[in-house]
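The complex appears here without one of its protein chains, the remainder shown in place.
Chain nomenclature is as follows: A, B and C, assigned in order of appearance, with residue numbering initiated at 1 for each chain independently.
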Amino acid sequence: MSEQTHEHGHGHVVPYGKYVFIWLALIAFTGITVTAAGIGLGNWTIVLALAIASAKSWFVLNYFMHLRYEDAVFKTFIAVAFITFAIFITFTFWDYSFTR
Amino acid sequence: MFTSSSSFTNSVDALFTYIVVLSLIVLVGITAAMVYFVVKYRRSKNPVPVNIEGNTTLEVLWTAIPLALFMSMFYFGWTGYKEMRSAPADALPVNVTARMWQWGFEYPNGLKTDTLYVPAGRAVKVLLRSQDVNHAFFIPAFRVKKDVYPNKVNDAWFVSDRVGRYDIACAEYCGLNHSYMYSAVQVMDQSDFDAWFSSASAKAGVPAVLAAAK
Amino acid sequence: MANVAMPADRAEPNYLEVTTNSHKGILGWLLSVDHKRIGLLYLYTMLAFFAVAVGFGFMIRLELLTPGKTVIDAQTYNQFFTLHGIIMIFLFIIPGLPAVFGNFFLPIMLGAKDVIFPRLNLLSWYLFIIGGLIAVSAWLMPGGSADTGWMFYVPYSLRTTTNVVPALLAAFVLGFSSILTGINFITTIHRMRAPGMTFFRMPLFVWSLYATAWVQVLATPIIGITLALVMIERALGVGIFDPSLGGDPVLYQHLFWIYSHPAVYIMILPAMGLVSEVIPVFARRTIFGYKFIAFSSLAIALFGSLVWAHHMFTAGMSDTAMFVFSFLTFFVSIPSAIKVFNWVSTLYKGSIQADPPLLYVLSFIFQFSIGGFTGLMLGALSTNIHLQDTSFVVAHFHYVMFGGTGFGIFAAMHYWFPKMFGRMYNLKVATAAWAVVTVGYNLLYFPLFISGYLGMPRRYYDYLPEFQPYHMVSTVGSWILIFGLIVMFWNLWRGMRSGPKAPMNPWGGVTLEWTTQTPPIVENFREVPTVTTGPYDYSRYESAAKEGK
Partner (left out) sequence: MSSSAHTAVHHVHRDDYGSRMGMWLFLFTELILFGGLFIVYAVYRFVHQQEFHLAAQELNTVVGLLNTVILLTSSMTAAMAVTAIQKGNVRFAKGLLWVTVLFAGAFMLNKYFEWSAKIHHGIYPGSPDLLAKPEGEILYFGLYYVMTGLHALHVIIGVVFFLFILRQIGQGKVTPTSYVRLENSALYWHLVDLIWIFLFPLFYLIH
């Protein structure tokens, strides 16, 4: 086996304080996205909302889900999954965003 | 089946033949090599194998050459398709309605028929709508096909120079009588068409004016 | 390839004799978490479903012998081709190689004791069998089984009064089963390889299963949610696919093919892997271009996810979509072509024994090539417009899926049979059956290319008289094919019951499964093997033969 480095081992222990900090960041982002939607930025609302949602997921993935402390294999996996989804959605729009 | 042609018949058949010929050459090559090796190197004659791990030059060659050929196929397919998408501005518009399991045709003056009558040599643009499920408008002899949907209008066009009667089939499965959803396109000389058109219009009580979209 | 001492006198009870739990008899099978027993559970149930679907196929062909009604009415015909498709796709071709032979041989080829999640593996089989029973049982319910075709295109699948929901539910459950198998395989390949078994020492069958498993994990959920939406639409009328409420039937087709095109690669990739196993063994030499074949599997998995809309060229998509999807479709042909050329080159200067597994593989290469070439005619836009939804597509599809994957499954059955059951079938009968099956097969499907080009639409209960000659040849072909299949299975069955005891390594293979006892013991190996060379190191045959001469 090649990836035997953390056999049965204890994973990285994240201190409670760090989770509280991440939680605060997530709440702050939520506040920003609600406020921004209230201002009315027109078409930019959705762009901003998705950008903030992506930032929030980055925090959740890296800290709550410990992706930061996992091997490169896991990171490659998740990249593959996201690229696949990106392909599915952009390729569907090859059809919808152009005159039919 | 091959007696007639639309403007697309020749280009589609030419591309088809091009791909068939190339494919046959390679298929025969692969099969012959395979059979030849199996016979020539059979264990009773050739007990000692030679281990050849691979050959990068060959790999590059049999990646690049097929790719070039495939690109030519793609290119002709695309140009042929572009032609199918560019109906002339003066094409005769006919509304086509599909429902389980019939075709209906409506001319610009409101004349309705269940067979598609068209003048020879004139471009015809069909505007396809469905009243229920998905169908597909298919004239095999003209190499024309387009799906028909209930929520949008698809279109296709063709021009045929050869007088005759050609089948229209439904090519998208649509239930019980899918295989009976046939109609026909009747290609007539311009004078025959005009005669038919005015008498049919008179019978239907609509003005015999063929107002084409200019 | 491995240094495992295995004196014959130390025979231990094999997996057919002992199980992983305390039960005897049938429960010892149904509750076993041994990957080999689960593989056999899959094999028997899959073949049962195959037999049912062949029956439907036989009836379809018989009905098409003459124009007008021959034996069944139009509604029954529509239900039969739907069931034929659902069963063949979800219950035979998709699980055929991965779930049966992958389960059985993937851990052994890696030098592992089992897959990493044995209980999950058993759960996959139960989901498979539940899904299969749901699919078939709808046939007995009032209203009859679905008559939508296996694609369940909306809005017809929303309007028909037949039992579409059970069919959708079946496909949903089967998809879940397929996902769990995929997760199991990926994790097993990453975690359970024997010492020294690096990725580039893995047999190519394992590589192909790895690529397949990724497609299973990443594409199957799309069909799951799509079919669930159709069920929800039928139950509640949310409008998502119902055009009368604003839904878009073309969007359904996109979602359907986002999965179902890659699914074609779920079906063909393991067969390609199998071919890459069989050819070196029967040619007694190393595979030509190992890395190119391994990477082409991954390339197929990748490109296969980029081309789904080539099933929709007549749907009225945007020109941009037409351009992109046609263009990329030609790219997916490249890795397949690379594989074919490498396989043929592997025969060059080998020491070839044309036993039944190799014969099926040769048929595979011939028929898969025809399937691939006709794919080019369907990939080019202008010819696609004419050929779409005609029997040309039916022939193309069957040349790839049956002439390819189906023959791959037959090859696998003949290749691994002695290892799985410890007995041997009659080689002469098997060779004769191969000849009959191949002839019948080509007679059945080749005429459909011609009639399709002449304008014979698919899924037609009735047809114009001018198509009759093609249908007649095709139907006669189906009889020959079925006769050949009966002989083939009868021969295997007889070999299983009373064939002569098979040696440990009847073909002279060098991958790990040939180094363990026949049939294998419960945890596959007495000692964990250590791997020191690549998977197809046939140099000892070369040197041994030279010394012998």
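Quick note on the criterion: a contact is a pair of C-beta atoms (placed from the backbone, for glycine too) under 8 Å apart; a residue touches a chain by one contact, two chains touch by 3 or more.
Note that the structure is predicted; figures quoted are calculated from it, not measured.
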Displayed chains contacting the withheld chain: A, C
Selected from C:74, C:116 or C:154 as touching the chain missing from the view: C:116
Residue among C:34, C:63, C:147 or C:389 touching the omitted chain: C:34
Hidden partner chain, touching residue among C:51, C:123 or C:251: C:251
Residue among C:186, C:206, C:293 or C:488 that touches the chain left out of view: C:186
Hidden partner chain, touching residue among C:159, C:494 or C:526: C:526
Hidden partner chain, residues of chain C it touches: 12-13, 18-21, 33-34, 112-114, 116-118, 120, 179, 182-184, 186-187, 190-192, 217-222, 224-226, 229, 232, 236-240, 245-248, 251, 254-255, 258, 521-523, 526-528
Residues of chain A in contact with the chain not shown: 1, 3, 6-11, 13-16, 19-20, 22-23, 26-27, 30, 33-34, 37-38, 40, 45-46, 49-50, 52-53, 56-57, 60-61, 63-66, 70, 73-74, 77-78, 81, 84-85, 88-89, 92-93, 96-97
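The working rule: only the chains that are shown with their structure count from here on.
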Chain centre separation in whole Å, for chain C relative to chain A (CA means): 36
Rounded Å distance, chain B centre to chain C centre (Cα mean): 31
Interchain centroid distance [CA atoms averaged], chain A/chain B, Å: 46
Shared interface positions of chain B, touching two or more other chains: 152
Junction residues of chain C, two or more chains touched: 250, 316, 319
Chain A-facing residues of chain C, complex: 190-193, 195, 198, 214, 218-219, 222, 250-251, 254, 258, 305-306, 308-309, 316-321, 324-325
Partner chain C, residues of chain B touching it in the complex: 1, 8, 11-12, 15-16, 19-20, 23, 26-27, 30-31, 33-35, 37-38, 41-43, 46-55, 58-59, 62-63, 66-67, 70-71, 73-74, 76-85, 132-134, 136, 138, 140-141, 143-147, 149-152, 154, 167, 169-180
Chain A residues within the chain C interface of the complex: 1-3, 73, 80-81, 84, 87-88, 91-92, 94-100
